[in-house]
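Note that one protein chain is taken out, while the other chains of the complex remain in position.
Labels A and B are assigned to the chains in the order they are written; within every chain, residues are numbered from 1.
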Amino acid sequence: MSAESHYTPYHPRWYRRRVSVWWWLQNRAYAGFVLRELTSVFVALFAGVSLWQLRALAEGPEAYARFLARLGTPLFVILNTVAFLFILFHSITWFNLAPTAMVVRLRGKRLPDWVVVGMNYSAWLVLSGVVAFILLRG
Amino acid sequence: MKRSITPFLWLLFSAGGTVAALLFPVHLFLTGVAIPLGWLEAPGYPSVHGLLRHPLARLYVFVLIALPLFHWAHRFRYTLYDGLQLKHLTELIATLCYGTALVGTAMAARALWNIP
Partner (left out) sequence: MPPTVALTVTRYRPERESAPTMQTYEVPFRKDWVVLDALNYIKDRLDGTLSFRWSCRMGVCGSCGMMVNGSPKLTCAAFLSDSLPGPIRVEPLNYFPVVRDLVVEITDFMRKLKKVKPWIIREDERPLAEGEYRQTPDELDRYKQFSMCINCMLCYSACPIYGLEPSFIGPAAIALAQRYNMDSRDEGGRERLEILSEHDGIWQCTFVGECTKVCPKNVDPAGAIQQLKLTGAIHWLKTLLPWGRG
């Protein structure tokens, strides 16, 4: 196991460990991080579906009906459910991390993290309710 | 200070992430899960079309599509760069990601402009 050691001008060679391309699988935290980052793919996919819906709408009622029928197929329902779960993961991680970037100071004291997180979740609930109401009241 | 576009791209990423976090769950749940499964009545074409007559509604839909696309572009670009160690392809990846977001944004703008 012993091999030639090389000397640089003033000291023995340092050993530099290479980072494997599988670094993100090496522990739970890194894997969770990559999963969190991959939620962006589902965000893009839903933006794409919304764009598709918009174009179908622009084409007229028959095109729109065809779009709705497509979304009703089992394949799309499964894909959209998976996407929904990933997007929930995005929302939860996003709101939980909000206080680190947004430091709100009131009268010299920093607002506690749970207040900032709570404000985000409350906004989420209220906005979701408003959107659902507007879309469904017909 | 040397002018860099990175702060601006980060702002787009943050805005897009916030829009997606706040609004995508409800939209996706309704459009992709509840309505196709029949749990809720789909709003008819006239009703949706009617909603989109307001310019503010069109602005809302534009923001709903454009900003999250840029959120994805920025985040996915770094995921490929770090996750797959594709440093040598960094310009290509950036062009593909932001380029796709730009194309999607342009398509959304055009569709919203052209809806009767």
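What we mean here is this: contacts are C-beta pairs under 8 Å (C-beta built on N, C-alpha and C of every residue); 3 or more make two chains touch, one makes a residue touch a chain.
The structure displayed is predicted, hence computed values, not measured ones.
In the whole complex the chain that is left out makes contact with A, B. Residue in contact with the omitted chain (choice from A:Ala69, A:Leu85, A:Met102 or A:Ile134): A:Met102.
Interface residues of chain B with the unshown chain, by the touch rule above, are 1-4, 6-8, 10-11, 14, 78-79, 82, 85. In the full complex, chain A contacts the hidden chain through residues 1-6, 11-17, 19, 23-24, 26-27, 29-30, 33, 37, 97, 100-103, 108-110.
Everything that follows uses one rule, which is that only the chains that are shown with their structure count from here on.
Across the interface of their complex, chain B is touched by residues 19, 21, 24, 34, 37-38, 40-41, 43-44, 46-51, 53-55, 57-58, 61, 64-65, 68, 71-72, 76-77, 80-81, 83-84, 87-88, 90-91, 94-95, 101, 123-124, 127-128, 131-132, 134-136, 138 of chain A. Put simply, chain B touches chain A in their complex at residues 14, 16-18, 20-33, 35-37, 40-45, 47-49, 51-52, 61, 64-65, 68-69, 71-73, 75-76, 78-79, 83-85, 104, 107-108, 111-112, 114-115.
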